[in-house]
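Just one protein chain is left out here, and the rest sit where they should.
By written order: A and B. Residues from 1 in each chain.
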Amino acid sequence: MLIDDHTIAASRRRIAGFRLHRPVTIDEACDLLARFSDGAMLHAGGIDVTNRMKRGFLQPHVIAVQQVAGLSGIRLGETEIEIGAATRHWDIEIDPGLRHALPTLCDYVAGLGNIRIRMQGTIGGNIMAAEPGYEMPAVLAVLDAELVFRDCATRTERRLTVDQWLEIRGANPGPLLLTSIRLPRRPIALAWNRQLRPALSLVAALRHDGTGQMRGRMAVTGGSSGPLIADIALTAAGREDPDLGLVARAWVDRLPLLQLPLGPDAGYCSEVIPILCRRLLQTLSKRLP
Amino acid sequence: MTALPNTLAHVGRSLADVNGHDKLTGAARYASDFSLAGMLHAKILRSPHPHARIVSIDASKALAVPGVVGVVSGEDLSGLDHTYGMFIRDQPVIAVDKVRFAGEPMAAVAAETEELAYRAIAAIHVEYDVLPAISCIADALAGNAPPLFDGRLHPSSLQPPPLCSSWVQEPAPNILFDFSYSFGDIEALFAGCAHISEDRFTLARQSHAALEPHVAIAFASDHEHVEVWSNNQDPFLLREDIARIFGLSAENVRFHAGLVGGGFGSKSYCKIEPIAVLLARKTGRPVRLALTMAESMMTVCDHPAEIRLRTGVSASGETVVRDAVVELDGGAYADASPSVAMRMGTRFNGPYRWKGVRTRVRVIRTTTIPAGSFRGFGMGHVTWACESQMDMIAGRIGLHPAAFRAQNFLDPGSSGAPGERVLDCDLTEGFNAVRNRIADKTTSANTNRGTGFAVACKGGGSSHRADARIDIHPTGDVTLAAGVTEIGQNTRTILTQVAAEVLGMDTARIRVVNIDTHSTPFDSGTHASNGATVAGLAVRDAATKAAAEVLLFAAGRLQCRVEDLSFRQMLIVHGSASYSLSDLIDPTMKDNPASFSGAASVQTPGGSLFWMPIWTVAEVEVDDETGIVRLTRLINAADVGRAINPQRCISQIEGAAAQGLGQALFEDISYRNGQPLTATPLTYRMPRLADIPADFETIILEQGRGPGPFGAKGVGESGNLTIPAAIANAIADAVGARVMDLPMTPDKILRAIRAKAGASPSGR
Partner (left out) sequence: MTESLRIHIKVNGRPESAEIAPNLMLVDFLREHLGLQGTKLACDQGACGACTVLLDGRPVTSCLTFAFAADGADLQTIEGASRDNGTLSQVQNALHDCGVPQCGFCTPGMVMMMEGFARQDPLPPGQTLETWMNANLCRCSGYQGFRRALDQLANEAGNP
């Protein structure tokens, strides 16, 4: 939550001195993270970490990872797309390979925040900031992405789904370095609604599952505990309008009540989310041949 | 634009901002760019509690931080006349004994760097005895509300009430001011009305959110002198405040003001300057106190309000009588609230004819950010309620809202209330200007589109004094000095054009100087859309006098009569001969002037000097399933009397309209548990480029009746007034649902749609 303590104004001048570390390999970054664990902050794009420091959350060590080799860039495999955690949003938007393989993700990223944020901010930073309203976890969840972490204590790799990560992130999962995000490479339709941002934003993905059904996931972002995510399934007959309203309603009923830190109340959200979901389903079912 | 015929050389031209080049290249300098050698940096420790008694303050650890030079708190105010406020002086420079809003200054530190000042304020220990918060008007008026003050009247400089009105200062605990206004036999008039409408409207807490935060750099060379560089809109008023607070002679207080990064009322009257002076006097060093934008947002805001209107009309739809009851949430301290209450309290007649109007405006104290002056000075509040209700009444009596307005407009030359200045504009012409623009509207079956009108008429220019001086140098260059502050209204450009017109010279050779209260002519403050009109008159007169000085001197040198000479393009013309100023300077003579000076002073009477009318039409598209509204078109027309600079007039109206759009749809510093939730630049939603409809038009009318130079009148405060009501009326037109609480967020719109669906179809 970006609510300030009014006693002392948030300011860059509130950032006391710190020890700066600039590792160049993942192993070095990991060593530093393990060594200083609770006393260190990771700095990639630096947007959220800096704003947090301005509000008085300070640590004696800052580990700047922008120069770490292998932490940024986009690699397209046969079945998988891998995006380095320190890849800036803009570099996702302009990557020709990704635009060919998954153009809707490029378009989705192009609507995040604003251009200054996207030029500076990284995909990993968006996930790790854990700010309500940040949209990257939601879109990655509906695309069935995996987050690849290096566990700096055990020096092992840990792959977590977005859902798994959201579950464990509050319970001090230890010194984890997000290294990359892996997405399945397959035809998939993506649609979103950002009309009520920053209070509320929705994203949904849908694909043919090979058995005549359309399957996917839908996510609502805005609540302080992170996006609310659930699966959706549509039969071919389900493409018709009234049924999509029912599917949306049933989908929303499976979610916990969304309480927004700012903006409209829960009553409004519970009325509007099913409507926006139905519209997303309409868009998606048309988009998917 | 409907323009007057223009035979003038400079007036009526869209001269680019005279500081525009510097602003575009980064060369422009603001108070926040200013520094002095040996300057200390100050930061403020603020109260975390909305309401508490201060038990103790221990600053010993702060003073022990290396590099900390001085700490001040409430106890440093003893012996000083330590409170300020525009009419009622109830706000302490720093909290004394009690805090009354979360964010109130508790203590301030001056240190060698801002970083050290931050470290030091974090080391100050304050013990509070927490008291209940009063977050809103209803809480303040509840029987068990804790009093914010001890009940004694605060020192005041309230003026006698205007005609038909009366006021009471601090009539009850938590009521700052109670203003009443009335003309006509109200109850008898209501008894004769065919239709009476009673409706209640509310407004949220809008922030000025000017981009440059408040800053003050103070230096006290000795105990008797103070010099301050600040971005306050009122350097001359501040001089008086600082002199009074610290017991100094006003001549020994010197204020400097240059370019200001936006004001909108937030930098009017006394704000943070006394804290900087207090630290400067304590440390003997120059002290820079620069707030962050979030701190500026906690320094002053506009008034949340509840407005109940009871309005009676005749069977044929004539506006007859209105009774308005208003509660303004003034926040913890007075600031400019009494003045806002008085201004709005006399203006509920709006642009229409009435036989009687009665108003009561009470300013209620709450434990929130002090509310002060904001562009429009209460007229935005009046217009939100009255222009929303005009459409509601029209719907109830079966008239078209445009026709209902048109049949009740005041006539040019008539007066809307006893003692009020006669109308110096043509309301019908202006209304038709926007009405005709939407004549081409395709009334398609697409029902969720709607159109809404709103009209307002704000007075400006009252009780103002503006002085100016023009110096014509023998080189042909001119220096223009006036005390009006450049806050983004481009006054320097306007005044340059006025001077160039009078002197018949090139605008490029006129330089407008920064304000220094030791040498710049007096001005009673940059408010109420005064700059072009009142300072403009002073500049016109000063330029005329300076030109006369030139001719008097030339007549002496040329041994001719003054009447035989004329002065154009910096040349003295005598028959077929012409002379430059330097031609006439004879180095062998001793009486050569350094420059030819003209000074002038203009004092306006109380009451409005001119009217600033604004006519608006808005078109919206409403998603009736979600309440999401899209503003698709916005057209404003304004009468500017005579546009000295059409481009600058348009910019003022467009910018104000964007603020009105924000107020209509999302701007609000909301509170929860006594704490402001959205008083930061990241959380306070204000208009961005994408919020502005592509179809956004501004029509400038020159109705030619302005009292300013060349027939000009002010324009700065009109463009925002009508926007919320026009949008509300458009939403009602689109989906039949009426929102009466600002801002009109989708949840409120959807609730109104649901309420309409469940209710009988009365009212639009």
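Everything below uses one rule, namely that a residue touches a chain if its C-beta (ideal position, glycine included) is under 8 Å from a C-beta of that chain, and two chains touch if they have at least 3 such contacts.
This one's a predicted model, so the numbers in the text were calculated from it and none came from an experiment.
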Which of B:T25, B:S316, B:T588 or B:N673 touches the missing chain? It is B:T25
Contact with the hidden chain, among B:I515, B:V550, B:A657 or B:V715, goes to B:A657
Out of B:P173, B:G262 or B:P412, which touches the unshown chain?
B:G262
At which residues does chain B meet the chain that is not included here?
14, 16-17, 19-30, 32-33, 115, 208-213, 259-264, 292-294, 487-490, 647-648, 650-651, 654-659, 680-682, 686-690, 692, 696, 698
Since one chain isn't shown, list which residues of chain A touch it in the complete complex.
10-12, 15-20, 22, 43, 46-47, 50-51, 54, 60, 62, 64, 66, 90, 93-94, 96, 99, 106-107, 110, 114-117, 119-120
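The rule is simple: only the chains that are shown with their structure count from here on.
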What does chain B use to touch chain A in their complex?
43-48, 102-103, 113-115, 117-119, 121-122, 291-292, 294-295, 298, 625-628, 670, 675-680, 682-683, 745-747, 750-751
Considering only the defined contacts, which chain A positions touch chain B in the complex?
2-11, 13-16, 51, 195-196, 262-265, 267-268, 271-272, 275-276
